[in-house]
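One protein chain omitted, others in place.
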Amino acid sequence: MLQRLRESKSAQGTILALPTTIWLFVLLIIPLILTMVVSFGRRSPDGGVIYTFTLDNYTRLFGYSTDCPDGQASCFDPLYVNILGRSLSLAFNTTLLVITLAYPLAYFIARAHPKQRNFYLFMVLIPLWTNFVIRVYAWMMLLRKEGAINIILGWLMNLLHIPFAPLEMLYTPGAVLVGMVYEFLPFMILPIYTSLEKIETPLYEAAADLGANAIKTFLRVTLPLSMPGVVAGTILVFIPVMGTFIVSDILGGRQVILVGNLIQRQFLDARDPTFGSAASLILMVMTLIVTYFYTRKFGFGEEIVVA
Amino acid sequence: MTSEFAVEMRDVVKRFITPEGNEMAAVDHVTMQIKNGEFFSMLGSSGCGKTTSLRMVAGFEWPTEGEVYIEGKAMGHTPPFQRKVNTVFQSYALFQHMTVYQNLAFGLEMEGAKDDEIKKRVGRALEMVQLTGMDRRRPRQLSGGQQQRVALARALVKTPDVLLLDEPLGALDLKLRKEMQLELKALQQQLGITFIYVTHDQEEALTMSDRIAVMSKGKVQQMGTPVEVYERPSNKFVADFIGESNFLAGKIKSISGNEASVFIPSLNAELAGMPISDGLVKGEEVNVCIRPEKIRIAEKEAVNQNMFRATVTNTVYIGVDTKVFVDAHGAKLKIWEQNRISRLDPKSFYTVGQEVWLMLMPENTLILKKD
Partner (left out) sequence: MNPYRRSPFVIVATVLVYIFLYAPIVGLVLYSFNASRANVTFEGFIPAYSDRVVMDGSLVKTSPCGPFHWYCELAKNGDVAEAAGNTLTIAFSATIISTIIGTMAALALQRYNFKMKPFSQLSLYVPIVIPEIVMGIGILTLFSQVFGWVNDTFNLAGDARLSLGMMTVTASHIAFMVPFVALVVQARLSGFDKSYEEAAMDLGANEWTTFRRVTFPMILPGVMSGALLAFTLSLDDFVITFFTNGPGSTTLPIYVYGLLRRIITPQVNALSTVWILVVFLAVLILQILQNREQKQHT
């Protein structure tokens, strides 16, 4: 038996990979399958699941409603479709904004003296390693009516003798956007930096030598070569933004409801796991579709592992 | 052409700050004039300042002092993309995200050339480097030699006044390198463009160049044709760096006209009738330099005043030559003797311990100042 194991490379590989594969199968794959099964089920009165096959949860999600105003049997209720759309557009906006902010910083670090690069990266890592929840809280403190931003603005306006009423910034879509951008910025900086750092100086020199000025060099050489980093960063930002519920919960209050909040409430407040499962499956399908088309267009960056 | 010189460096100094914080002159008061249509090489070991000099011509670095002129125009802080010179990089620096065609077209697009013109010129350039049909490949799908040709074509397609080559053949294997040397030389003659070529390989420099600048420690040690730098090295460094040399320390005994006699203590003899260069005076300590292939070995003493007895200490047969190492009264000398006759008999070769006579012809020797 031992002898056979020693000779069979295939058996050795299987044994080495087995613990991980089983673990992931039980705690990732089976839960996904279970979620799918539950999403076709029906809620029991006590908040449990009755296993059956019905598409009710999905039709409800996409606007089919029997709770209609003028006694109609069915009508279109855009509530959940709006939530899906809002989540998607927030994720797009966040990603775009994050790329805009992350790129110059990553470029700055990549072109810094090698000895200083570690320091600048270190400065990016500190906020990243500070806890996610604490970071949202920090923005709550800044954005509230009596918060630091209003204090500073008030002080400035007072100096300029302009009447000033504190701005209502907390519990707005803008607050959620800022919070999301802040939370995920480092996840974009690191992969873009990694791909920029790989570009060797002779390539910039070759571009200049062939007649390209700084802007043309950037557009034709730097940007295309850093695309793997941008792609990896986008995946690392877009997917979590789609599913996060803390940021909108704390900075959006009851005003900004995203898919994540919807799912969370179905499981904890509304106690309808079947509807929650359907929503989370739709969320998963949406992210997979976006990721698929995006990576097919730009390729799947290996930078993803680095971050 | 507005100027006699394609490129001129006037008293150029380039200082860097080392990581330890010291200032170091990578290029130290270098003056060079490179003529139009010339194949000019900068030769030296790493750190001699040759690559820095080239990069200052390209515009990647700017001189700390002095000035670089291209076609008679002072370059100042002109950026690389506004200079009519192009570079073939040591690492090739091919754009991996572009095809071969796109790599070549890049420089032309920067000039604002029209699509059909780009197509025509890229086609011609590819043909010139024998890469027709490879235009849709990516650089990494090519062999080292092919990548080298792409790098060359990418620079040449811009029809620069001067082509700068930074050890372009360094990554190729020996055989391919020798082929490419001849090809590059032929290409240069055919195009009539000025080539400035940086290398640490003396054979490469001798093979291809019209003129060579031998550099060391940021300074030009000697500038001249291959024949000049080999046959008339101006100092001990050049004599030692290009080819090999025997050096005998000595003292000038007498000077008459263009000839001098030098006393060599290690041979306990005087070498007479040697050509002398300017600036040497009687009584001066000098080095007498003789190339190993220019010493003749005789088995019997002939009547000649420049003959010395020596003992063979080692011989090495390397096919073309036999290297003979001898000891003459304590002076260690090396002699290359060409194997002109096909032979197998061990007795026909020199043996260790054998007594021989060395003949040093005065016209083959050089008197060099002591450093």
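All chains are identified by letter, namely A and B, in their written order; residue positions are counted from 1 within each chain.
Heads up, the rule we're going with is that contacts are C-beta pairs under 8 Å (C-beta built on N, C-alpha and C of every residue); 3 or more make two chains touch, one makes a residue touch a chain.
Just so it is clear, the structure is predicted and the values come from calculations on it, not from any experiment.
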Across A:L55, A:L79, A:L96 or A:M141, the one contacting the chain not displayed is A:M141
If the hidden chain were put back, which of A:W23, A:W155 or A:F293 would touch it? A:W23
What is the set of chain A residues that contact the non-displayed chain in the whole complex? 6, 9-17, 19-21, 23-25, 27-32, 34-35, 38, 49, 101-102, 104-105, 107-108, 111-112, 118, 122-127, 129-142, 144, 146-148, 151, 182, 185-186, 201, 204-205, 207-208, 213-214, 217, 235-236, 239-240, 242-246, 249-250, 260, 263-264, 267, 273, 276-277, 280-281, 283-284, 287-288, 291, 302, 304-306
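What we mean here is this: only the chains that are shown with their structure count from here on.
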Take the average of all CA coordinates in chain A, do the same for chain B, and state the distance between these two points in whole angstrom. 59
Please output the residues of chain A touching chain B within their complex, sorted ascending. 200, 202-203, 205-213, 216, 220-221, 224-225, 227
Contacts from chain B onto chain A in the complex sit at residues 58-60, 79-82, 85-87, 89-91, 93-97, 106-107, 110-111, 154-155, 158
